[in-house]
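The following block contains the structure, expressed as structure tokens.
A protein chain is absent from this complex, but the other protein chains hold their places.
So, subunit A:
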Amino acid sequence: MTTAVTPRPPATTRKAPARAPRTARRWRWQRAATPVALVALWEISSRTGVLPEEKLSPPSQVLRTGWRLAADGTLATHLLDSLTRAGAGLAIGAGLALVLGSVAGLLRIGDDLVDPPVQMARMLPHLALVPLLIIWVGIGEELKITLVSLGVFFPMYFNLYAGIRDIDERLVEAARTCGLGALARIRHVILPGALPSLFLGLRLATGAAWLSLVVGETVATQSGIGFLMMEAREFSQTDVVLVGLFVYALLGLLSDLVLRIAERRALTWRRGLRAT
């Protein structure tokens, strides 16, 4: 995690410093080569009829469709619905995980009462609960939000619990000798100490949220990116299906990026030697 800045060794010849950036540039170019080649291959196969249009649209077609859906507002409407579901599920799942994880992590009685059932429930693959959830909450918005909440809850709970449990007891003792009461110890020692694990949990939870949303939105939905894809499937519009797939991928990528930036800001101290 910690990236120490190693001082650049003094250049012995004039060539030495020039070599480093060139290697870096070639390296980046190499890493981009395969994806670009694959996309080109895909486009060429579609154009020449090797890949039939009804099985897989060419990337140029996917881009055009994506632009069309974005321009006429269809994409925005469905995206908003999907984001609302993900947001609601994330809030409920994360909220529950924060409360139960703290209770189990901080209190012995909480650990005894809360942790065993959660550990047992963890073994159930939450996506396999869909049939049961349909009976319980119906096929409406509740189903999607419940599914996302379940997906979010477990990684958040386990990482928070482990984060609290892993805090160095000696630091808590030192805080006690500094006159900190129980609440102040939670605020100054336990919460910041558990924050790295909490961030890890949040990143895993967001991944689980998108996954749960994909599954949830394929069940009797009238809106959302998943609905867009299922509807397109009925008309064999592979370009729309692909647009939906890429939107899901972008959502995952963006949310992870945002969390990573937030993490870097909140955990400046972990950068150690690099921070000023």
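Keep in mind that, in the parts below, contacts are C-beta pairs under 8 Å (C-beta built on N, C-alpha and C of every residue); 3 or more make two chains touch, one makes a residue touch a chain; residues count from 1.
Just so we're on the same page, contacts and distances are computed from a predicted model.
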For the chain omitted from this view, which of "Oxidoreductase", "TIGR00659 family protein", "ABC transporter ATP-binding protein" or "Ligase-associated DNA damage response exonuclease" is its UniProt protein name?
"ABC transporter ATP-binding protein"
For the chain left out of this view, which of A:30, A:48, A:177 or A:222 touches it?
A:177
Considering the complete complex, of A:93, A:155, A:193 or A:224, the missing chain is touched by A:193
So which bits of subunit A touch the chain we can't see?
2, 170-171, 173-180, 184, 188-189, 192-193, 195, 267-270, 272-273, 275-276
